[in-house]
Structure formats: C-alpha cells, structure tokens
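Sharing a structure with you now.
A single protein chain has been removed from this complex, and every other one stays in its place.
Coming up: chain A.
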Amino acid sequence: MAQYIFHKADTRGHDHHDWLDSRKTFSFGDYYNPRRMGFGVLRVLNDDTLPGGKGFGQHPHDNMEIISIPLKGSLRHEDSAGNKAIAAAGTIQVMHAGSGLFHSEYNNSSDEVAEFLQIWVYPEDLNTPPRYTLGELPPHTERNQLHTFIGPDTPKGIAVRKDVWFSTGHFDYGASFTYAVHQPGNGVYAFVIDGRFYIDGKELSARDGLGIWDSEHIEIKGLSEDARLLIMEVPMIINPQ
C-alpha cells in the first residue's frame, strides 16, 4: 500500500541573508529538523533566490550529485575543473562532485533576481572523477506530458545515477496522467513548482512536496492553468560504495 509524507511549502526551513533567500524542504545549513533529513537518496531540495550580482563564492564539494534548475534569470558557474557556463531558465546544470572540486555560482545579472532549485542526491559511487553537464529542459509549449531530463539511457537526458529519474512538465487545468515508477522499490518525490495539482487524491499547491513510496503508479491531475511539476524518482536506500 502506498505510503506518503507531505511537506507543505510554509513548513520548510527559511534562511534570509542579504545575498540569499533560501527555503529548505530538508535539513540543510542552520536548518535542522531530524524528521526532515531527506527522502531516500534525495538529500537536499533548496528553493533559492539570489539578488542581482550575488551568489555563492568559491567553495568545495565532494561525493554529491548537485543539480541546479534555474527557474528565473540565470546562474554563472565556474569550477576548478575549468568549466565555465551560464545556466539560464530552461536549462539544467548537473555537477558530479565526485573526488572533489571547488565552484562558485553567481546570479549572472547585476540587477534582476535569479531563482533556482538546488537539489543534492547521494552518489552511487564514492570518489569518482568530477564532471559537469549543462542540459536543456523541454520547452513549456510541449504541454500536458512529463519529460524525463535525468535518467539512465534517457534520450537528451543526463545520467546522474543508474537508478534516478527526474521529470518535469507544464500542465493545463484538468490534464491528468499516471506516473509509472521505473524501478521497483524506488520512491517518488513530487514538488510543485507552479500552480496546483492533485497527486493520488492529495491537493498540492506551489512549492509543496509529497513523498510517495511502496507504490508503482501515481495519479496526477493539474488543478490550475500552466501548473508545473517536478518528479524525482529515487532509491530509498542510501548505500554508496
């Protein structure tokens, strides 16, 4: 029988600094809630806003898959492996931190805010060489269907682990679909980016999250025009080697 955990948007951790406003679904930084330590291998889901010209200065990472999904504006990425890129809304940035690297992420605009989701997934293997990939999300004109943009053997997708799939889509009011879990035993974390949805009969609004496990099919229905959803399918067991 399907199991659920519901995280309302207004129950998330919140940090506000002059350089960053961050809403944290799971414990991160100064926000610690022992009941919010992640969902399977999904460890971090931060909803970040950077004012113009601000950002994260150079700092290290290792052994984590760090996925950035710009929602508004663009990020300027630089890392110690020599990668330099601009990740704008409509693209997705995946940094496999592996054996370690330093990077910085700044709002590429000096006067407009940049909004992005910062998502961390535990790695499948430890201490492998770092790599950086900038990919594209499907245009929002391709409506009422889910597009998988992270997954093994996914056309135009980025492989993060062999057992993780991320999908997104824009949906009209009343559009419904069924998400079929790719790998038995995986859980699904649904995060509403914009608008409202029914997911397995539960109503979710913007920036609400719903974790679902012990389920093979998930019923989803758009409840507002131009509603946008992010689906993260992940293993529920953390066991990197």
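As a convention for this text, a contact is a pair of C-beta atoms (placed from the backbone, for glycine too) under 8 Å apart; a residue touches a chain by one contact, two chains touch by 3 or more; residues count from 1.
Throughout what follows, contacts and distances are computed from a predicted model.
Its record in UniProt calls the unshown chain "Response regulatory domain-containing protein", which is the match among "Response regulatory domain-containing protein", "Rod shape-determining protein MreD", "Monosaccharide ABC transporter membrane protein, CUT2 family" or "TAT-variant-translocated molybdopterin oxidoreductase". Only one residue from A:Asn127, A:Gln145 or A:Gln183 touches the chain missing from this view: A:Asn127. The omitted chain makes contact with just one of the residues A:Asn63, A:Thr154 or A:Ser205: A:Asn63.
In the full complex, chain A makes contact with the omitted chain through residues 27-30, 32, 34, 37, 43-44, 59-64, 97, 99-100, 102, 120, 122, 126-127, 241.
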